[in-house]
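The complex appears here without one of its protein chains, the remainder shown in place.
Lettered A and B in written order, each chain numbered from 1.
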Amino acid sequence: MWDWSYAADITPDLLRGLLLTFQITAMAFVVSVITGLVWAIAGRAPNRVVRGIVRLMLEFVRGTPLLVQLFLVYYVLPDYGIVLKASVTAVLVIGVHYSTYVAEAYRAGIESVPREQWEAARSLHLSPVRTWRAVVLPPAVRFAIPPIGSYLIQMYKETALLFAIGLPVLLAEARSAGGFSFRLLEPFTIAGLMYLAVSVPSSMLVSKLERRYDRAH
Amino acid sequence: MTVPTEFPDPTTALRFADVCVSYGNTDVLNRLDLTIGAHEKVSIIGPSGSGKTTVLRAAMTLVRPTSGNIEVFGQNLYQEERNGTFRSAREKHVRHVARSMGMVFQSYNLFPHMSVLQNVIEAPVSVLGLTKDAAVDRAERLLDMVGLRHKSDAYPPQLSGGQQQRIAIARAMALQPKIMLFDEITSALDPELVGEVLDTVRTLAEETPMAMVLVTHEMRFAREISDRVAVFDGGRVIEHGAPEQIFEAPSEPRTQQFLRAVLG
Partner (left out) sequence: MDAVEPYLPLLWDGMKVTILVTVIGVAVSIPFSLILGMGRVSRYRLVRALCRTVAEFLRGTSVIVQLFWVFYALPLVIEYKFDPMAAATVVLGLNCGAYAAEAVRSALGSLPQGQHDAAVALGLSQRRFTWRILLPQTFPRMLPPFGTAAIDLMKASSVVGFVTVQDLTFRSDQVRAATGESLAVYGVVLVSYFAFALVISGLFRGLERIVAARHDGRSTRRRRVIMSRIGTA
């Protein structure tokens, strides 16, 4: 039933897929962290209309399936003459999708800074820029790190979807390995274990971070 | 430390004229008139909810009055003259006029992610433009004055309330304000820690010429260090005068009522 030599044969291919998974996850994470900050700042704009539009866009992107968003960008852009590599599309779509979650984490972090801290900064006549940089952002970002860490892990798992746009990520390699020989047990099991091997320790790490930062004040 | 002559009125630190502050339908400050001289130490006493804290918050630009004028050394805080007329001031003007004031809060409000030293040098460096060395120098002298130089590298959460409050005083003093506002700075402290903070404030009162406005429940202390005591009730000053006069022979019935309740 379980063929060990076959398992050994396909493992190198699976590892290659895992490597691509890591690369795309890392780049998408960078996109999400930066874009999320843009959303968070835009969401505090004085103009009510701007705030409303930002909120609507965030809800829309966060409230619809990533897979459909992937398909949308992957198939629509070439119609308008923009031809991107599949990996670039993947990084952008996953990055922007999760930036909406990251933005929420930033917002919660900023709101976790007590009003009194803002008032102390004002009483010391610190400029708005300085107040953000020295007084508000450091504790806000610390507060936001554990949830952002868990979004990183989610992104890593969601890269599995990228097989649908032809990227040879871990799951795609598992499918193609199985496809050649119709032996699907080993590839899917090993792929599953590879995903677990990364995500379970990572989420334990994030839990430890949560406790260390003691966010439940 | 003399008051620079470029101020329109160097002899009057703060003037409240007909100031109203409302939260929703409630009038917290009700046509308040109050004047503080450039070197005066004034204590504000009165029942809770009388608007005492709001006076300081309005001066420190933490809350904007709904009507009336506040002047800092003769300069209007919330109105500026533009194109010949007085209009509601822009943020820049407000911040500029407020610069001569410093404030110490009931809950100290030190920055918890910065060390004690970093807390004290933050404003001198980023607001006054001092070099880090000059700021550290000034900070160490101030921390000496409050007796906490040995805690320079500690972080606020590691310190007692009394220690944090003394550091908050040093932090506010680092900008060398001409007016210091103290908002019930001992009310949140355990009784045994109150003395060390009051000692620090007494030193300031005795050794600096700056104007000081203290909202406080510490009646004995207020009597000891004040030039003048103002009694607050219903959002305005109901009487004011020398400490002996207020504490021994108050003329207003509400003042008598309040003092009886507080002092027994």
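Odds and ends about this structure:
In this section, a contact is a pair of C-beta atoms (placed from the backbone, for glycine too) under 8 Å apart; a residue touches a chain by one contact, two chains touch by 3 or more.
Please read these numbers as outputs of a predicted model, since none were measured by experiment.
Considering the entire complex, the omitted chain makes contact with A.
The chain omitted from view is touched by exactly one of A:T11, A:Q69, A:S87 or A:S176, namely A:Q69. Against the chain not shown here, subunit A presents residues 1, 59-60, 63-69, 71-72, 75-76, 79, 157-158, 160-161, 164, 171, 174-175, 178, 183-185, 188-189, 191-192, 195-196, 199-200, 203.
As a working rule, only the chains that are shown with their structure count from here on.
Note for the complex: subunit B touches subunit A at residues 60-62, 95, 98-99, 101-103, 105, 107, 109-114, 122-123, 126-127, 171-172, 175. Across the complex, subunit B is touched by residues 116-117, 119-120, 122-127, 130, 134-135, 138-139, 142 of subunit A.
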